[in-house]
Structures are given as structure tokens and as C-alpha cells.
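The structure's right below; bear with me while I get my questions together.
All protein chains but one are shown at their positions in the complex.
All chains are identified by letter, namely A and B, in their written order; residue positions are counted from 1 within each chain.
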Amino acid sequence: MSADSELLLEVEHLTVDFPTDDGVVHATRDISYTLSRGDVLGVVGESGSGKSVSSLAVMGLLPPTARVSGSAKFCGQELLGSHGAVKSLRGNKLAMIFQDPMTALNPVYTVGVQLREALRVHNREMPKREITERSIDALELVGIPNPKSRLESFPHEFSGGMRQRAMIAMAMINDPDILIADEPTTALDVTVQAQILETLERVQDRTGAAIILITHDLGVIAGIAQRVLVMYGGAVVESGSVDDIFYRTSMPYTAGLLGSMPGIHAHGSRLRPIPGSPPSLIRMPPGCSFGPRCPMVTDACRVDAPGKFSLLGSETHASACIRRDEVLAMDDARTMFAATYDTEVVRD
Amino acid sequence: MLRLIIRRMLVAIPMLLVCSVLVFVLVANAGDPLEALRGRPNSQQAIAQRTATLHLNKPIFERYWLWFSKMLHGDFGIDNKGLRIGPQLWRAMGTTLQIVLLSTILAVCLGIAVGVISAVRQYSFFDYSATFVSFLFYAMPVFWFAVLLKVFGAIEFNNWLENPGIGTVGFLLIGLLGAGFTSMLFGFKRTVSKRRRLIAGIAGFAGTVLVCLLVDRFLADRTYFRWIGTVNTTDPRFAHQGFWPRLGDHLGHLLLPVTTLAVISYAGYSRFTRASMLETLSADYVRTARAKGVSERAVIFKHAFRTALIPIVTVVALDFGAIFGGAIITETVFSIQGMGKLFREALQKDIDPNKAMAYLIVTAINVVVFNLIADIIYAKLDPRIRHE
Partner (left out) sequence: MSETTDTTPTTQDHEFDVKARTQAQLVVRRFLHHRLAMISLVVLVLMALLAFAGARVWGYDHARIPQNNLESYNAPSLTKPAGRCRPIETVAVPTNTDPGVTTTVDRLAPAPTTTIAGATGDTGDWRADFIAKYPRDHDLSCAPHLFGTNQVGQDLFAQTLRGTQRSLLIAIMVAIVSTTLGVLIGAAAGFFRGWLDAVLMRMTDLILTVPYLAVAAVLGRKVSGDTWWVIPLILGGFGWMGIARIIRGEFLSLREKEFVEAARASGATSKRIIFKHMLPNAVGPIIVNATLSVAGAILAETALSFLGLGVKSPDVSLGSLVSENQTAFSTHPWLFWFPGLFIIVIVLCVNFIGDGLRDAFDPKQNRVRA
């Protein structure tokens, strides 16, 4: 891990609100994390937990109606608010790839045009030949065969996995320090998913960029990330190293996520989805936002805001649960949802 | 590409054949071409003559074939007055083409510009007012608007030309327009502060009023002739004058019908452009472009607008084909000898079948041709089609 290496990104108290006709949507609340060179940070949570919004805020890609507060500093430079900083860094030092490679590439331009554009925007003086050479190199890096002829292809002539590779090539072409990957494998076939993750790892090996990997799939995180943020209802509910999250779970929601994940169970045991659905981001329940779905909920949970990020024994492991010590002490926290299962009707 | 065109042609030709049958049947059942003659005394000879020219005593299939085979050679027959229809038709088409072309260019330029700004600055004051104006234009009956334009745009304006001057209210209004324009021009970016927009607006107001003052001084003590024409496309008084006076006269006559048609289509185009732009602006690839660090201007024009243009251009091409035959009302209000007028002449008390059919079939050919053009443009602009 890279606790003492160069600090790239420092996010503090990041809060994003969207005013809508139905009320203010609190998309993310008070998010803080840091990212160092070479880090792979996994961000997990259900859809609507604010994981994408928080990265879009860092990239300055939220619609103008969004109200953003808090701070996000890249190498000491403030990214939020002041338009200048993030604008010159975007695509250059900070790069991002998106969930659906089918729609993320402009259908009317060739892949080459779009690659070259990414390069030229930040290198106005670069000669044409060099731009083409570097575009070919970028495609080669992500493992696209015949990169030279592929530059002239349109996105619709690529398969889904190839398009995502082209997206990665486009993001990496300027050698960014940070790559934010927003659910890069969700829209792809399982076999292709593995290839894309492998490509990401290779790219990171080669360039040393830090990666923020946003996903709802803990399996993806387990393979590639060193540190994990678990998000629920717009806030970070547990953070720590991969081992902390997987083996020293101290938040019932994380336990629930683990329990509903296929593959890491012993043979013959049931998947245990978390009953209920995520909270409305407009009218948050008082106290802990996971309270209404939590099998361990107590009166205290519903009254107070959660005991903010109390540190446990480890310096990097934190949880927002006031009963974190009890959860930590459980043999297998995942089984806590079994009880709810027998008594409650699944309404979904 | 060639294959696409050929394939489309293979669909278009049988369709035109069926269309000719449809047109023939429609007109044959629309009325009796002898109706007015029958009522008149001593009209036996006239009736016999018209029956002979229109082959009314022959069975309908034979009539169709006679009409159709002549039409294939570009002969549209003669009308009820005994005049050849061909030359009338070409002249009418030329006149209509002028108006339709000018109004389409005007409407497309304005509509796209306003639509793009509306979409980029969605829910801004500009967006709301532009939307309201296009809804208003959309809700106006064509001839109602044309008559208003005739009275206020031509008669009152011509009266004004006879004794021109701007007046205080005029100064204020034009100044305000100028202020709005400059503040919008300078304040186009969201980041521009309110104060700078205000300053730009005040400067615009002052500048416009200054220009108006100069124009006013220039206009004073002069009189002009009644420039804007409301009837026909030329004034016979100019027939023997030089090129420039004739052109001026011609433009003065085209102004109102072109404005009428342009305003109606502008409303559609601006709404359509706005919707199309809103869709592409929220597309994932636009977000990708922003994430690459592409400037906002390039994001809007190179990525969002380029893709939004595909349906817009297609719709413009389709509309152009349709409007060609559909300027009936505007042409009637301004007494222009175009296609619409020709059609209305054909629908007098005793229907003029050859004229009506000539109009309908030419219009149909136009629509089909422009459908084809729209298809080709679409394929040209959208690589997903091109490579199929």
C-alpha cells in the first residue's frame, strides 16, 4: 500500500444536492477520502447510493443545477467551484471512463478522430504524425488488434468490449494521474468483464495512474482494489482495506452486500439479499439511513445521526455504525440477515 | 451509397405509379367539369368540345391511360380555357420555388440558431421566451398571420415610408432590443456575472439608440415610395426599368410571403432543433467529450450539434418537398401566381381536371424526390447507415 507515497487527491466533506420539483435530492452527503499515486480505490454501493455523483463532482461533470459543497484537491489545487482548475486538468491529469461503452462514444466520428481529439485538446502544438503514432500506441496498450486500421473504424463497428477498451485508450492517452472508472464492466458480458479489468490492471502497471473503480460488484473490487469505500444513501458507511471490508466487516450494510454476493459462500448456502430498498434521497429517514433495513437496528439508531466514522483499532478502517464493535465481533456477520429472511416476506 | 439510392428509387417509382392512379381517381370523383356549362344556355357546342378534349365519353381506364401516357412525355394537356398547362405549370413552379427557397433558408437559419441557444441555455429567460414565441407562431392560422402582416407590415409600413421617422417609442423599443441582443451575446457563457451582462446591455442600448438617431437624421426630410408589395411578385411599373430597381421591386414583393412562410416553419424548426439538441446534449458521448477536456464550445458544436443535425436536416428536406405544394394559402393571400394559385384555379365551380391533376402529380413527385434526398442526406450524415 501507499500510505507514504505522493498524495494525489484529497476529498473533504463533499456534498451534492439537486433541487427538483419533488424536493431537494441529497445525492451525496459529507464524503471524505484520499487517493495516492498507484492506489486503486474501490467504491461500492447499490444504484442511487451516490457513488457516481461523487466522482462526477470531482470531474466537474455535474449538470449546472447541482449544488456542490466541500472540497476536492488535486495535488493541492482546488477542483470544485472555481471552474479553471478542473477544466485544464480534465482529460489531462484526471480521466474518466463510463458505464455504457455503446453510448459513450460519438457515433458519427471514427474512433481515431475521437482519440486524436483527446490528445490534441491538451497538446495544441503536437505534430499530426506524432498524434497518430500516439493514438496507435494507446490502442495497442489496451490490446486492440490492428490498431492502425482500427483508427478509421466507427464505434458501431466495434464490439462492446472493444469499445470499452477504446474508451480506456482515450482516457489514458494523455497519461493521467487519476483514472475514474464508473462501472466499466457492468454493461458487458462476464468474459469480457474480466478482460477489461485485466486491461485496467495492465494500464495501471504501465502508467502508475491511481484508479477509482466504481462498481456495485464486490467481486470486481476484491480482485483489483486495495482500499474500499462502501456507500449507502449518499454517504460513506464503511471504509478500509479490502481485507478490512471482507474479513473484518463492521457495518451491517456491508455484511448484507457480502451476503448477497454469489461465489464467496460455502457450497450449499443461500444467497441472502438485503430486504427492502434504498432510501429516498429526498426524505432521508432520521438517524442511520440504513436503519429501516437493518436487522440490528435500535432506538438509538433512529434518533441520532450515525456515530460519524469512528476509528477502530486500525487506522484505515472506519465504520458509521454505532454497533460496529458487535458486528465486528460476529463470527459471520453475513448471517445476520438470515433471521430477517425467515420472518419477513420479500416484497420485491 | 449507390446501392441505397437505387434501392430507394426502386421503391419510389412504383409508388409514383400508384400515386398517379390515386390522383386520377380523386380528381375524377371530385366534381363535374361540365357543371357550369350545363347551366348556361346554348352551351351544347361547348359541352361537346370539352367532352372531347377531356375524353369524358370514354371509359375511365382509357382516360387514365391517355392522360398518363401523355404525361410521361411531359405533356399535361390543356385546361378548360384551352391553354396548354405545361408552360403555366413551369412558370408557377418558378415563382413558388423562389418564395419557398428563401423562406426555408430564413426559417432554417433562424430556427436552428434559436433552437441551439434554447437547448444550451435550457430554462433560461431566453429559452422560455423563444419557446413561447414559437408556440405562438405555431398556433396562428397562416392566413390570419398573413393578413396581419399585410396590414401592419405593408400598408402601415408603406404609409410610414412616405413620411419616415422613428419617434420616441421607436427609439425605446429598438434600444431595448439592442440591449437584449448585446447582453445575450456577451452573456452567452453561464459564467459571465450579472453585472457584466447589465453593462453589456446598457452599452447595447446606448449604441442602438445612437444608430437609430443617425438613421432618423438620415431619413428625415426624405420620402420613399411604397416599397413593400402585397399583390403578385412584381409591379408592372418596373417592367421597363434597369436591373436594380427591378430587383428591389421584386424583393419588396417577396418580403411578406417569404416572412409568412418562414415564420410558420421557423416555429417548427426551432422546437425541433431544441428537442434534438437537448437529447444529444444529455447523451453519454457528450459527457465523454467533456471528460476528455474538450472546450464547451467544441462540445456543443462538434459533438452535440453535429449529431443533432442529422434529424434536423432530414426534416428540412422532407418539409421542403411538402411545402412546395402547400403554399396555397400564402399565395392566395398575396395573389402570387404560384403553384397554390394554379391549384385554386383548377378548383373553380366546374373543376379543371387536367390542371388539378398536373398540380397534384407534380407535388407528389416533389415529395417523393425530396424523400429520396432526405434519405441520401441521412445516410451521408450518419455513418451507422452508410456502412450497412
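What we mean here is this: a residue touches a chain if its C-beta (ideal position, glycine included) is under 8 Å from a C-beta of that chain, and two chains touch if they have at least 3 such contacts.
Source: prediction; values computed, not measured.
In the complete complex, the hidden chain is touched by one of B:18, B:72, B:169 or B:239, namely B:18. Here the missing chain is touched by one residue of B:53, B:88, B:124 or B:234, and it is B:124. When the whole complex is considered, the residue among B:83, B:113, B:151 or B:177 that touches the unshown chain is B:151.
Considering the whole complex, the residue from A:85, A:102, A:194 or A:297 that touches the absent chain is A:297. Contacts to the hidden chain, counted on subunit B, fall at residues 11, 15-16, 18-19, 22-23, 26-27, 30-31, 122-124, 135-136, 138-144, 147, 151, 155, 322, 325-326, 328-329, 332, 343-344, 347, 351, 356, 359-360, 363-364, 367-368, 371.
Everything below uses one rule, namely that only the chains that are shown with their structure count from here on.
Chain geometry summary: the mean Cα position of subunit A and that of subunit B are 52 Å apart. By the touch criterion stated above, subunit B contacts subunit A in their complex at residues 190-191, 283-285, 287-295, 298, 302-303, 306-307, 310, 381-384, 387. Residues of subunit A that touch subunit B in their complex: 59, 61, 64, 83, 87-92, 95-96, 98, 100, 103-108, 110, 117-118, 121-122, 154, 156-157, 167, 170-171.
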